[in-house]
Each structure stands twice: as C-alpha cells, then as structure tokens.
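A single protein chain has been removed from this complex, and every other one stays in its place.
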Amino acid sequence: MNKRFATAAEAVADVFDGATVMIGGFGGSGAPIELIHALIDAGPKNLTVVNNNAGNGHVGLAAMIEQGMVRKLICSFPKSKDPKAFTDRYLAGEIELELVPQGTLAERIRAGGAGIPAFYTPTAYGTELGEKKPTAEFDGKPYVQERWLKADFALVKAELGDPYGNLTYRLAARNFNPLMATAAGKTIAQVSRLVEAGGIDPEAVVTPGIFVNRLVEIANPRQEEVLNQAEARYP
Amino acid sequence: MNKRFATAAEAVADVFDGATVMIGGFGGSGAPIELIHALIDAGPKNLTVVNNNAGNGHVGLAAMIEQGMVRKLICSFPKSKDPKAFTDRYLAGEIELELVPQGTLAERIRAGGAGIPAFYTPTAYGTELGEKKPTAEFDGKPYVQERWLKADFALVKAELGDPYGNLTYRLAARNFNPLMATAAGKTIAQVSRLVEAGGIDPEAVVTPGIFVNRLVEIANPRQEEVLNQAEARYP
Amino acid sequence: MTIQGQLGQEQIAWRAAQDIEDGAYVNLGIGFPEKVAAYTIEGREPIFHTENGVLGFGRAPAKGEEDWDLINAGKKAITLKPGAAFFDHATSFAMIRGGHLDVAILGALQVASNGDLANWRVGDKGVPAVGGAMDLVNGAKRVAVLTDHVTKDGKPKLVEACTFPLTGVGCVTRVYTSLAVIDVDIANARFVLVEKLAHLSMDDLQSVTGAKLHVEGDVGELEVPELS
Partner (left out) sequence: MTIQGQLGQEQIAWRAAQDIEDGAYVNLGIGFPEKVAAYTIEGREPIFHTENGVLGFGRAPAKGEEDWDLINAGKKAITLKPGAAFFDHATSFAMIRGGHLDVAILGALQVASNGDLANWRVGDKGVPAVGGAMDLVNGAKRVAVLTDHVTKDGKPKLVEACTFPLTGVGCVTRVYTSLAVIDVDIANARFVLVEKLAHLSMDDLQSVTGAKLHVEGDVGELEVPELS
C-alpha cells in the first residue's frame, strides 16, 4: 500500500473539465496552494469549486478564478482582503455563486462523506438562503432540509501523512480539510512531511487513510497569506 | 475553570429517577465502570440507558440492570458472553428494548450533539427496524428518516483530561464516548489521568472541553472484561 | 436630533463584556464584536470559540510573530491559551448548532422587536456573504447584538420588522447600543428597556427607536466607562 505520488502535477492530472472539486482551507489557513497551482497548470475548465471562501489576491483559488477555470463556486463567505478575482467575475455574471451558511456547508460535506443524503438544520430557516427548500417541524420547531454535497476530487492540505493515507493537520489549518477528504471520489492530499507506516500514532490520526487516495509530499508549503503580503501572482 | 469533581459519587449524585443516561463503551472497551458503579450506589430508578450493548456478566451496565435501575435500553447489540442480566428481564417483559442499527445509533447520537433533529439513512430501509418510520427518496434511492438522540447525562471514559474538560481516549476505547459526550445535558467523564491545562496538545484533543461538564480522575480504572474473567459482581 | 455622550464601540463592547459569565463559551462576530474580548472582567475566564476550529484562543500575537495557520474567523492571527483545542469545521458547527455555546455576540443592520436579526446583506447589490452568522443565531443559548442605536444617517436600527434580508428569526435576546441596553421579549415581540444613558429622556430614546420600548420595573443607568 503506497498512495504516494511523486509530484503535485501527477496527482491532479486527471481532474477533468466540468468536475466538482472541493478545496480545503479557511482563507489561507489550510489552503493546499501547491495542489491548486498544479491544477492551474493542468488547466481543466468549467469546474464547480467548493471552498469556504472565494480566494484572496492572485494566488491559489483566486488565481484559478482569474484563469477562468471556475464556472460555479459553492461557498459561505466570498469576501476577503482582496476579493477582486471573484468579485469582478461575479458582478459580470461570469461565475455562478451558491451561497451556503458556513455550518450548513460543513454539515453538507460531512453528510456527503457519511452517506447521509439529507438532514434538517435550523440554520437559514425563514431567510432567503432557506427559501425553496423543504421544511419540516420537529418537536414544534421549524427546520430546513439540506442535501449532502459530494465532489469528484478533493484537494486537501495536511501536515503529516503516511503511505496508507493517514493524515494529521497543523493548528487551525484543519478546518474543512478532514471533511472534504471524506466527500470526494478521489481525495488528493499534500502533506508537509510523509512519514513511514507507523510514523503517526494511531490515536493521533485525524483523517484515517481510507478517505485518502493520493499523497504528495510538499515540504515547506507556501502559505496564501504570506504570498499575498508579498503580492505574489500565479502563474 | 475547573470541572474536576473529587469523587465519582459526587459527579453522578444528581442523576434523577427517569433520566436518560448515555453510557460510553463498546462491550467493556471504553465502559466507564467506576462511574456506573457510583451510579449504582446512588440508585436512581426508571432510567433509559443508551449503550451499544446490554451488559456482560454482573458488573457495569449488567449490574445496573440487575439492580432494577433500567426501565428501557436503547442499543444495537444486547448480546454478550454472559447476557443473563438483560436477557432474563427482557424475556420477563421487565425491561423495554429499542433496537437500533449500530451506525444509526451512532449517527443519532452525533445528530443530537450537533443540533440536527433528523436525517436520512439507507440503513434499515425495507426491514422491520425501518418500519413505521418516514421514508423518502433521494436521487432515486429510498432512505429512512431517523431522529436525533439526546440524554440528560452521559457517562464517558477517557484517558487524559484537563481542567477545561478536554479529553483523549485510549486505543479502541474511543468508540461511542466522544459522540455521547456531545449529546447530553451533563457529560461526566472519568479520566485515567487528569493533567494541568496545556497538558494535552491542542491538536491531540479528541473531545474539546465545551462538551464536558464534569471530570473525575480514576487512576488505573477497572476493565469490564477483566472483571468478568474474574467473575466479579457489583455491588 | 443629536444625542450627546453616546457610547463609542469600545464602550458598548465593555458593557457587553460585563454580562459574560465566568466559564462561558463565547463566539464573537467578526469586527466590532471582537472588541468584547479585551474587556473580560478580572477573575472571569470566558472561553472563546472561533468557527474555523479553535476553542480557548487568546490575544493577537505581536506583529511579525503571526502564524497564519492560527487565525480566527476574521482571518486575523491569534494565540492559544493553555487548554485550547483544535477541531474540524463539522465539529465546530456541532458546538454552535448543538446548543453548546453560551453566548454569540454579533453586529446588526437591524433588530426587530420579535427578535429577528438582519446583519448579512443590505440588498441585492454586490457580493453576498453570510459566513457562520445564520448558524450562530440559531445555535447559541444567548444571542446578543452590539450596534450603534441608529444608522449613520439617523434611521432606527431597532425596528418593528426588519426590511433587510434576515439572518435569523426570533433569535436576538439582548441588544447593546450606544444609548441603551434592551432585552428582546421574543415570545411577546417587544423590546424591554434594561438600561439607558442617565441624561437621556425616555421620549428622546423612544424617538430614535423604531419600535415601542416597554418598561418593566426600574430602568438602570447605562454606565459610561472611561477606557484607556
């Protein structure tokens, strides 16, 4: 068992036009920058991207949007310090937005990974984000029915990985990454350090390897926030 | 912030007659024996107990049942090497059983903790355990609607605990414990070692302290399986 | 009407901090509400939660000391206190939606006397963004709002019914404004005045409030703290 890929380019090579791609991270924390940039190099089009945000500056997801790869974005908060990449295209009607409350977004992804096709949440009841969705009352309280969210691919950033695909995460870079890892046909993880089997304490594993298909070691990964402070651009 | 209680007796003293009590563990692995025995000493009656099993031998949950404290059991697998305590009372009609598929039991508890009043699962569709439940079709496949499960109290067994209630678990003794910790009004944890704040790596926390109300340190906790091999009885 | 001696944002945040109990689990919304943390009362230890998966965080690090994997929901760098924990986003919102948070403190565009809150969108223009606000208002045991009493052009923000898109229905229980502290009696859809600036008359306060202010018993004096 060895899920290791030699390069990010090989790991994302089969992401196809029209695919749904989940991308981990919350802002720059936990964003798999090297996998995203490899995907930009590969250049698939008409992607539906699931991410909490909509990119910042001109690297990572923002750069994907600038390259015109993203047809639709499913996110909770498409604002950032420098949201121009998304904002311009959104206001021009060139990109579709499905705005989802953050907890509902997380739960929909978790449901996709857990085989739960639909669930009820109080969130968004009585608001325009709950409109046109089925509702039901439980114990006298109204709820909105939400559907699972799945993807063809998930790009996640982890700290340690082993050949079985077991992963740990660094600090608050965990966020959406473990959820998205469960909800995609192919989960591709960049890890800052690939250790041998047994190199992660079984009690410390956050994402068990069954959820991970491919691993690429990217030592010293770039951080979106730091790149943006340096006004970096990709490509 | 200090959630520590000096004794198991104090920690379970307010469990009231008729309460719903979740008890962690899978068989003897992760079963909070000392908390259960303290509860037997306290002696509340007419309890509804949620546990994966129905006790084994004459200690722990089996002893609670023998003491006549349990009115109803919600579980997936009420069989064990020595299931006499439950079996006798069940066949005599003295205890009610709600049999729930194991994954549905886990998910219902998780839903209780996560504020999800209901969800759909394929499990039990078309079987007698799915009967009389609402069903719905999603993407052409039929599912059963299941409701959340909550409790007044949860008794859980953990390995490390800190004064904030952060917990880790030992090996496969994790099982239902982290779920139940989230789904009760009062979660009471016995920990094998109470460390000071900062004594658990924030990345290694399995149950964040927000889910835990009370902690009791029980060094060298007894193991149900070992007690049963020694043919122990409680009280 | 220009009202003298209104509380500034720091002073409103200070007032809200007085109501946070020792050991409370608290989520502070991005921006203005974040200021509440600075006024934590001596001897009390609230535990701060941020949607992106941290419990028990502390102050911002010194400039240059930031670790950008350690941020809050506003994407600002934070530090940890002893006893902190990391968790994923599903767990984070299980804490919120599951009723485990004691207090959520948010900003507002409008609060209605039935407890409805509008705070995420002004209209159809621009890019909408909701974040975790809709989850917070439906999950926290207590949902409080910090806000100037009126808009920049003097219109009431406390109203009979929200005209902006709703964040949640019947969710806000207390409002801290630049002029007053007001409870929301959701069941009876009415504002109940708790405290007001001492020099402000009931009539003047009512005149800048878009729904009737009810009084039950004594109205307290809203303290004007001197903050350094």
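Going in written order, the chains are labelled A, B and C, and every chain counts its residues from 1.
We take it that a contact is a pair of C-beta atoms (placed from the backbone, for glycine too) under 8 Å apart; a residue touches a chain by one contact, two chains touch by 3 or more.
None of the values given here were measured: they were computed from a predicted structure.
Every shown chain that the unseen chain touches in the whole complex is listed here: A, B. Touch with the chain that is not drawn comes from one residue among A:90, A:164 or A:234, which is A:164.
Which of B:3, B:37, B:174 or B:214 touches the hidden chain is settled by the complete complex: it is B:174. Looking at B:20, B:48 or B:76, the residue that reaches the missing chain in the full complex is B:76. Panel shows chain A; residues 1, 110, 112-116, 162-164, 166, 182-183, 196-198, 200, 202-203, 205, 208-211 of it touch the chain omitted from the view.
Of the residues in chain B, those that touch the hidden partner chain are 26-30, 52, 54, 76-81, 83, 86-87, 90-91, 97, 99-107, 109-110, 121-129, 169-179, 206, 223-226.
The rule we apply is simple: only the chains that are shown with their structure count from here on.
Contact topology of the protein chains: fully connected, every pair of chains touching. The pair with more inter-chain C-beta contacts, choosing from B-C and A-C, is A-C. Ranking all chains by how far their C-alpha centres lie from the centre of chain A, first place goes to B. Centroids built from CA atoms put chain B at 34 Å from chain A.
The mean-CA centres of chain B and chain C are about 36 angstrom from one another, to the nearest whole unit.
We define each chain's centre as the mean of its Cα atoms; on that basis chain A and chain C are separated by 30 Å.
Looking at chain A, one finds that residues 107, 121-122, 169-171 touch two or more other chains.
In chain C, the residues touching two or more other chains are 54, 86-87, 90, 93, 96-97, 138-139.
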